[in-house]
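The structure under discussion is supplied below as structure tokens; questions concerning it will follow.
Here the complex is missing one protein chain, while the rest keep their positions.
Chains: A and B, in written order; residue numbering restarts at 1 for each.
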Amino acid sequence: MSFDAIIIGGGHNGLTAAATLAKAGRKVLLLEAADTVGGGASTVEFAPGFRTSGLAHIINRLDPDVVKAIGLDTSGFEATAMPTAILSETSEAIVLRGAYGESIDGVGKEEAAAFAALRKKLLFHAGLLRRFMKKPPPELGNTSLKDLAAHAATGLKLLSQGREEARDVLRMLLMNVADISDEFLTDDRLKGLLAFDATLGLHLGPRSPTSLMGLYYRLTGEALGASGGQFLPRGGMGAVAQAFAEAATAAGATIRTASPVRRIIANRGLAGGVELEDGEILMASTILSAIHPRTTFHHLVDPADTQTGLSRAIGHIRSNGDVAKLNLALDKVPQFQGLSEADHKGRLVIARSMNHVETAFNPSKYGEYSPDPVMEITLPSLSDPKLADTGCTLSAMVQFAPYALREGWESGKPKFLEIVLDGLERHAPGLRASVEHAELLTPADIETRYRMPGGHWSHGEMQPDQLLFNRPVHAAAGYSTPLEGLYLASAGSHPGGGISGLPGLLSARHILAGGSR
Amino acid sequence: MQKYDVIMIGGGHNGLVAAGYLQRAGLKVVVLEKNDWVGGAATSRELTEGFLYSNCSYVCSLFRPEIMRDLELPRHGLQIISYDGGAVFARNGDYLGTYRDHESHRREFARFSPRDAEAYDRYSRDVTRQCRFIQPLLMRTAPDPFSFRPRDISELVYLARKFGDMGAADMAAMMRFWTMSISDYLDEYFESPVIKASLAISGIIGTALGPKSPGTAYVLLHHYMGEVDGSVGAWGYARGGMGAVTKALAASFQSVGGTILTGSEVDKVITRNGRAIGVALANGDEVHADRVVSNADVKRTFLKLVDEKDLPDRFVHRVRHFKMRGSSGKLNIALDSLPEFPALPKDSRCLRGDMHFTDDLERMERGYDDWKAGRWSADPFIDMMIPTTLDPTMAPPGKHFMSCFVQYCPPQVEGRDWTDADRDAFAETVVSQISDYSPGFRDRIRHMEVRTPRELEAEVGLTEGNIFQGELTFDQLLFNRPVPGYAQYRSPIDGLYICGSSTHPGGGVMGAPGRNAAAEILRDAKMKPAQMREAHDVL
């Protein structure tokens, strides 16, 4: 059987691309190394009777265009919106309700108003940036009329709230989240949340210039029809992956799991097939790699088939993760201080202040984990009881836990787990005693388990120098690569990470449009 | 009461540059300086007998040669002496020297890494390419992207053209360069920690950022754009100390009839009907003029010298949130004899240049972490020079003046004001680090002036002791400096201008802000400068 396109990697972006291409009539084969598709979107039984999302655990940027384009059936996993609660050891939690705090509990009237003003500003700016997320990265030095028209439209939008607001866009774009928070807010806990949300998944502290970009990026996402919306998928992220796979299959794509690719076959700058680990050779005129760009170019493509400059640039991609994933099997539902029972279903953030996030970040610069980490906690089995036969599952993203821990994760991991559990215990007394099983995935574990180099879920830092026409590197931005016939479609490509499906969609559309460089 | 055309508040180098241009154009200008001497942060002061201290700024490279020429500074006594290079001392007893000679430089790098030695040329080429784009912008008023005035639009078109002249790959490289940290940028070229530490220095000097902070690659560029007589990136000493720069500026200004009044602290800018008409001095006197120009930083100017109620709320908000953030201190030391550094071979020329003791980026970054926590760095970064090795006018024969610029040093200590005890402890940290590499160093010290941001603010008037009158981050560059919409040296008050380093293109003893401000003032006065050259193309 022959195929028009072979897609390497069955993460949600690979699946999106498969569905898009198949829907357009291409004969598509998707190859996934693992036994199931989904990649970082999975549901795992990490302890007998306890299931949780394997890596990504919250939906906050599933793109409506993607849903529509591939006919994704969200009914299987869509759930109700959840609030975000900022936990405190000493006071009631602050709770942001609706999409990123349409209303807010736990702060004074003035502060709530200040937050509302800032939220409005950030959403406006994010709305402008979203225009760049929904299409391929702009081409430098070769602006088409269509691009010009799009830029002009963005310019008009920029001015839609007046000249002064437009000035603020250009002023704030590359600022840090700390200064912006200080400029508009007074409550340190709220600042802590913004700091956490801006830096989650990034090797930046809130005081690092450009860290506001992380928050903007979050707000360019939407869920349940609202920017900044979020929910916990029913059945865990594996259910989401399943829906993506069904969309691909329904569109006519062939999916083969347990089929790791050994190399991409190329000749004189032209890619034309793949060889599997078991030696099987499959040919197609289009090869689309929906895995980490470094794996693609440094491991699957023979060095002799790529050029030195490209290979060098790929080597410069900063892609070491700082986030650890914690899965806990608890014998009962934990009680977090200052949090109503209903709000336990929300996203619970431990980040006491801006400074807390900053000091948690500092050690990661030197290959050390945070002695007092910040984290985002969910209790998925509260919303979806099927995830735990008894008791309760806890799923958390803990930061900062650098990929390249200087002392090595073998000795570091047990110590870090203790620190994380202590941190939880302070907010939920008694939690430690109820732990039946604890699993901590360091970035090194994430790398191994999910085949993500550096354990970075965005396949490369989402910092401005690695965005747009520089994502993953300039020569391979915009999905085509210098190796003709080889395309990229992972989170390592524009617009980047998170469960959005956009890199897969945009890449597939690029191929359908002719796929020229 | 004397009536002038223009009052210049503050006699720093930018104030004197602007005053010089304005007076030469035919305006009657008075410079009002609070101290008994002019120069602001570019001074030479005799704080102990026989020794001249460049007690704030200490090296000269950024000062635009076009301005030296327009204002005839050499005729008024300015002389710049290039120095050869410098050294980073390593903890293992070795050192990394830097040399002007290309092959010596390469061979020195090769001692640490043969690969790095050969990577340096490409690095240097890439940074120079970035310079080529940005350097001509130093001497142009930044366009306002939202004014839609013909002049701003044509300037934006100029910028777009200039950008468009680059190839796509260069454009992409530029976007990366502007937002990267110097640490990440250097990682793409080099492997040796000490080489990276040496090259990162220009990325952090004067900023409240660490080498791992995004945006520090641009700061490197800011320091790289200097030149001495067409030799780009070269640094030199002003003969007679940095005061020689402002002394020449003052002499040039006075030679064409300008008036300087020292000991004249300005208390308030006087406005009438929304227009600046003069200033009130601290002693109660008033001086009137058609135009008032402030050389003070943006916060001092608009939050202290001007009534807030005369200004739009949004403007005040933005000025208040303009980042100053002092991050450095200074030790000025009179030495009885030339210190010895056993790590350096005998007769090493490195002793005549800038010397440092921070041999990897982690130490630099940890020093920054201390600052973020409100402490001075326990293991500080020191930019140390002994200008008297090349300039005998600054100390008695056989004696030496040493300048130590120290980072990081916070404007406040853990949230409270500095005390004298803090200051002494800070000085001890520095002296002890130098002593580790220079036995007997303490015994050579005859006199020492210690300056923390507190002293810098009190004497020179730099808010929080920030030497650049404001951080060089993206949100405070070009059309955002100091405040979006007011980046063309004008203010919301008619007739009130600002010309210090708070304005484009920013800090360093460069003179460009003063020159550009003068150009805008003359434009408003419908006058032409007697002589104002465009930027030289040297690259």
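The rule is short, and it goes like this: a contact is a pair of C-beta atoms (placed from the backbone, for glycine too) under 8 Å apart; a residue touches a chain by one contact, two chains touch by 3 or more.
We take it that contacts and distances are computed from a predicted model.
Choosing from "Septum site-determining protein MinD", "Phosphate transport system permease protein", "Aminomethyltransferase" or "Amino acid ABC transporter ATP-binding protein", the protein name stored in UniProt for the chain missing from the display reads "Aminomethyltransferase".
Within the full complex, the chain left out of the display is in contact with A, B. Interface note: of B:34, B:64, B:223 or B:349, the residue touching the hidden chain in the full complex is B:349. Considering the whole complex, the residue from A:121, A:163, A:298 or A:451 that touches the absent chain is A:298.
Within the full complex, the residue among B:46, B:165 or B:379 touching the omitted chain is B:165. Only one residue in the set B:74, B:114, B:274 or B:374 touches the chain that does not appear here, and it is B:114. The omitted chain makes contact with chain A at the following residues, 266-269, 298, 302-312, 315, 475, 482, 484. As for the chain not pictured, it touches chain B at residues 91-95, 97, 99, 101-104, 106-108, 111, 114-115, 117-119, 121-122, 125, 128-129, 132, 165-167, 169-170, 189, 343, 345, 347-349, 539.
The rule is short, and it goes like this: only the chains that are shown with their structure count from here on.
Within the complex formed with chain A, the residues of chain B that make contact are 145-146, 164, 166-169, 171-173, 175-177, 179-180, 184, 187-188, 209, 212-215, 314, 317-318, 321, 323, 362, 365-366, 369, 372-373, 473-475, 479-480, 484-485. Within the complex formed with chain B, the residues of chain A that make contact are 139-142, 159, 163-164, 166-168, 170-175, 179, 182-183, 204, 207-210, 316, 318, 358-359, 362, 365-366, 463-465, 468-470, 474-475, 477.
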